[in-house]
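Here the structure comes first, spelled out in structure tokens, and everything after it is commentary.
Note that one protein chain is taken out, while the other chains of the complex remain in position.
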Amino acid sequence: MADIVTVRMTVNGVVHEGRCEPRKLLVDFIREDLGLTGTHVGCEHGICGACTIMFNGEAARSCIMLAVQADGAELVTVEGLMRDGKLHPLQEAFRDHHGLQCGFCTPGMLMTALDLLRTNPSPSEREIREGISAVLCRCTGYQGIVNAVRAAAPILASER
Amino acid sequence: MKPPKFDYHAPKTLDEAVAALGRYGGDAKVLAGGQSLMPLLNFRLARPAALIDLNRITSLAYIREQDGQVRFGAMTRQRTIEFSPVVAQRLPLLKEATRWVGHLPIRTRGTIGGSIAHADPSAEYPAVLAALEGEVVARGAKGDRVIRANDLFQTYLTTNLASDEILTEVRLPAMPAGAGYALEEFARRHGDFAIVGIAAVVVREGQRCTLARLATAGAGPVPVRLRAAEQILEAQGLGEAAIEAAARKATELVEPDADIHASADYRRHLTGVLTKRALVRAIGVARG
Partner (left out) sequence: MGVNLPRLVGARVARREDPRLLTGQGSYVDDHRPARMLYAAFLRSPHAHARIARIDTSAALALPGVAAVLLGEDIARAAKPVRAQSKTPSVKTTSFPPLALGTVRHVGEAVAMVAAESRYLAEDAVERIVVDYEPLPVVRNTDEALDPASPVLHEEAGTNLLVAREFARGDVDTALAGAALVVRERFRFHRHTPVCMENRGCLADYATGTQTLTLRSSAQCPGLVRDILTDLLGMPEHQVRVVATDVGGGFGAKASLYPEEIATSVMARRLGRPVKWIGDRREDLLSTTHAWDETVEAELGVSRDGTIVGLRAQVTADIGAYSIYPWTAAIEPVQTISFLPGPYRMPTYRGRARGVATNKAPLGPYRGVGRPPAVFAIEGLMDRAARRLGIDPTEIRLRNFIRDEDFPYKSPSGIVWDKSSFTGSLVRAREALDYKATREEQARARTAGRWLGIGVASYVELTGIGSAIPVSPGMPVSTGTEASTIRFDPAGKVTAVFGVASHGQGLETTLAQIVADEVGVPIEDVRVLHGDTEVSPYGTGTYASRSLVLAGGPPFSPAGPSARRCC
């Protein structure tokens, strides 16, 4: 029943330890305590998807998780997608197909799309649209994002 | 929108969890997947003195077959259910229903126990529990008890779980081999709660219907078993006229409320339309 808890988590392959109140949201811990500001806060009630990260390999909304719940977990945030200083194929696809404008939803979109492609390596257009409907975008009208995910799917599938 | 302060407990065993819950005399909330509770906390609409987080109790996540039922530990994730071969084989209605629950990232964390204990009558899992005549197990200070679906749900967001009880297991009878099933849902956007949803199961022998089950989501304060509509099919078979009659009867069996999403009349109308669609699809899938 402590006022402050200690949490230890691996984020993008690096172990971090921090102390916070139990009520501190995971997204705030990631942004403030870990200084990883790529994950964004859009709604704080699990609707918009901007805060989506990988939690033990599966996409989850960090605005409706507590930091203390991530103790012992492995997280991947958008900062962890690059490989050897180069863009991940999914990031390349977003760039090639104009899948972003203001960039605010983009980290959540990337993590959600990645999870979609891992569970469904060859999605139909309809399945892509259903999958990315988990994240709200007010700029693009979604077509560029759909095109990007469609283009990235075979590249990621061939890597398995 | 940040949560208010609360005491936080993350017990490793169920007994510790029940004890912790009991200590707060009703002023503690159980945290399962958090997909419903955390938004309430962030809005400060819920202000419990304590959270009892069940996520560290690994013994509460399992899928087992026993005595003709499939039994789920309350902390089994919706995502696990979505991809489970046992569920695909024994409870295909539940698998179909799971795909309607929010979006994949929600299902990563959301649990079957949490969804049912939350008792949102617009949600898919309570409707499936009702349609399949399932039951849950709850543990409190006085021990375990089994609660049937139609006793569990009282009204909006309210079950008959006592304040010191934790829902620990969900039990669903395995669907008969070859049973037809469908979940039809209408919502404005994919991933929204249903304005109305219908869960349907039919077992056929030729044109005869030996079993029909129909339950609603979104058509009232609790999931409604449309027994009189089921009886029409069990008596008259699975032809077009029987389906029409069952759909018409369904609209008479619900007392929906109006809210900002839909009027009562529209919900009643949807009940009929979706009952028919669900039956047609379920019959199409049924073997027998």
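Each chain gets a letter, A and B, in the order it is written, and its residues are counted from 1.
In this text, contacts are C-beta pairs under 8 Å (C-beta built on N, C-alpha and C of every residue); 3 or more make two chains touch, one makes a residue touch a chain.
Because the structure is a prediction, the values reported are computed rather than measured.
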So which of the visible chains would the left-out chain be touching? A, B
Which parts of chain B are in contact with the chain that was left out? 1-5, 43-44
Positions on chain A contacted by the hidden chain, ascending: 21, 23-24, 28, 31-32, 36-45, 48, 50, 77-79, 81-82, 87, 91, 94-96, 98, 100-107, 110, 136-139
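By definition in this document, only the chains that are shown with their structure count from here on.
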Roughly how far is chain A from chain B, going centre to centre by Cα mean, in whole Å? 28
Chain A to chain B touching residues, read off their complex: 1, 5, 21-23, 25, 28, 44-46, 49, 52, 55, 58-61, 63-66, 68-69, 112, 115-116, 119, 130-131, 133-134
In the complex of these two chains, what residues of chain B are touching chain A? 1-10, 34-35, 38-39, 41-43, 51, 53, 55, 79, 83, 102-106, 108-109, 189-191
